[in-house]
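One chain of protein is taken out of this complex; the other chains stay put.
Think of it as A and B in the order they're written, each chain with its own count starting at 1.
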Amino acid sequence: MLAQQLVNALSLGCVYALFALGFTLIFGVLGVINLSHGAVFMVGAYAAEQAVSHLGLPLWGALIVAFAFSGVLGLVIDLLVLRPLRARNAPHLIPMIATIGVGIILTNAIQGIFGAQNIRFPEQLVSNRTISVEGIDVTALELGIILLSFMLMALLLLALKKTQLGRALRAIAESPRAAYLLGINVEGLFYLTSFVAAGLGGIAGVLIGLYSNALFPLMGKSMLEKGIAVIILGGMGDMRGALIGGLFLGLAEVLSVAYVGSSMRDAVAFGLLFLILLIRPRGLFGTLMERKV
Amino acid sequence: MTVAWFGTFWDVYSNLVLSVGTNALLALSIWLTLACGMLSIANAAFMAIGAYASALLTLNFGWPFPVALAAGMAAPALMAFLIGRPTLRLSGVYLAMATLAFGEVVRIVLLNTDRVTGGALGLNGIPQLTRWWHVALALAVTLAVLWRMRRSRIGRAFEAIKEDETAAGLMGIDVAGYKMLAFVLGAAIAGLAGALNAHLTFFIGPGEYGFDRAVEILTMAILGGIGSLTGPVVGAVILTLLPELLRALQNFRLVFNGLILVLIVLFLPRGIWDTERLRRWAGIVRRQA
Partner (left out) sequence: MGRHRTAAGVSTPLLRLDGLSRHFGGLMVLQDVNLEIPRGGIFGLIGPNGAGKTTVFNLITGLLAPTSGRIEFEHHSLSGCSPHRITRLGIARTFQNIRLFREMSLLENVMVGLHAKLGYRTHDLILATGHFRRDERAARERARELLSWVRLDHKLSDRADNLSYGDQRKLELARALASNPKLLLLDEPVAGMNSGEKDALMSDVRRISERGYTIFMIEHDMRFVMGLCQDIAVLNFGRIIARGAPDAIRVNAEVIEAYLGREDDDAAPDGAPGAAA
């Protein structure tokens, strides 16, 4: 029974981690809490759904559409909103407030176009086969989510650790000014970060849409709240922290639903979050990446 | 004739006008923390605490309205005092996140303590005790007190803390104390707005006090500008009336709220009521005249 819960927690936690990874990447590199990340995640899911129902794309096609659409959206947000604020050297809370506005625009635009009701991906998009190992049932979807998430996260972490690009990004996270003086194309990497982070959010949107079998305009809001919880758990700007924090939150939620009751699920997450902020603002697992001003 | 016209107008729009008043109080409540350089997003939660505390007193115990209002201010102020010590040590985005999480905790607690708060159904049948002059008086007193504060050592201390916390401390300013003052006083004002609003609307529920409300309060203050006390009030007036004007847009109405927030941040960083710009304009006009 517990093992079964752990599998559920793992797949849910993977989606949280995937979402939070983009969220924390933006904070780490751009120094911005991007509160439109939830809306971008939601828009990615809707874009994929449209691509599936109108163009008849298969699942992998839907995932690519979600990545591309959300990615471009993230890039546009960066170009139109974040870049001018960077140019003006606005204090870091200002871009955060601006992204709240972006989130409101996107959420309500989608609600205006598609309505507030739930929509669904067609059933045949994912095989409904179930694999049984020693009494633990794993659906194809859960297995797919876990594999895809781990693959993407491993790819991103490796890229950050091993490549020239990754080193440049870490230099920017340390100090954008110093990175600029070293000849790193800081602006270009800001765009790339915004694109990739938003794209990952879009993929997470499709996965959660399949997992909970529902898309709705406000899905980004609850995800954003979880994303905030995750990156605070893991330490803001910390990639591995986002991974661990995501899995931890998935576990905490599944277990609290199983043993406390579903109504207090969010209370557990937020109560935990609030306490952690008071006791250990640097996160449970992470170290704080603080910029030298 | 005029009176009859006003009577009709008041019947239709009294709630809207009074909402302008309570929203102005809310905008002023967040102005206090912003004036100290703190982005605290807990004001919707303090509003909720004020609303529930006062409504429970009038609804269940039949307490007189003024006492209920006082309780509606005291309860969130006490809560702010309790969470203030650990919370206000945080700064920047950490403070924003902590207060956001606190807001969610309050909302979820309201949602899950059905026996007291009615849970998701909220509180129904709250006596409609708020009169127009209650709101007007509350707003006038709040404005007067804040106006005085701004022009005293307290206002200078707030501004000094906002500009450079370290330097402010070295001027002999008790930084933690003044931050706490702004936080607690802001909570009390938000609670007052919540209490007045609850006795205006007959019904309150936890959904009204979530993240969206918190953002709305913030938007009012930023839209109007936090450089003066007029700014938040102007912002509250605009943001309360705007949905009425944008009724024709139906589902896309809220898109404009978001758009306003983005445009203001991008193009009018000091808000609509930017005293320096207004002074410049006035100067130009005078020179031309």
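Everything that follows uses one rule, which is that a contact is a pair of C-beta atoms (placed from the backbone, for glycine too) under 8 Å apart; a residue touches a chain by one contact, two chains touch by 3 or more.
Everything numeric here is computed off the predicted structure, so don't read it as measured data.
Here the chain not displayed is in touch, across the complete complex, with B.
The chain not shown here is touched by just one of B:16, B:67, B:82 or B:167, and that residue is B:167. Note that of B:78, B:154, B:241 or B:268, the residue touching the chain absent from this view is B:154.
Hidden from this view is one chain, which touches subunit B at 144-145, 148-149, 152-154, 156-157, 159-160, 163-164, 166-176.
The definition used in the following text is that only the chains that are shown with their structure count from here on.
Taking each chain's centre as the mean of its C-alpha atoms, subunit A lies 31 Å from subunit B. Within the complex, the subunit B residues that touch subunit A are 39, 86-87, 90, 92-94, 96-98, 100-102, 104-105, 108-109, 111-112, 211, 215, 218-219, 222, 250-255, 257-262, 265-266, 269. Considering their complex, residues 33, 81, 84-85, 88, 90, 92-94, 96-98, 100-109, 111-112, 221, 225, 228-229, 232, 236, 263-264, 266-267, 270-271, 273-274, 277-279, 281 of subunit A touch subunit B.
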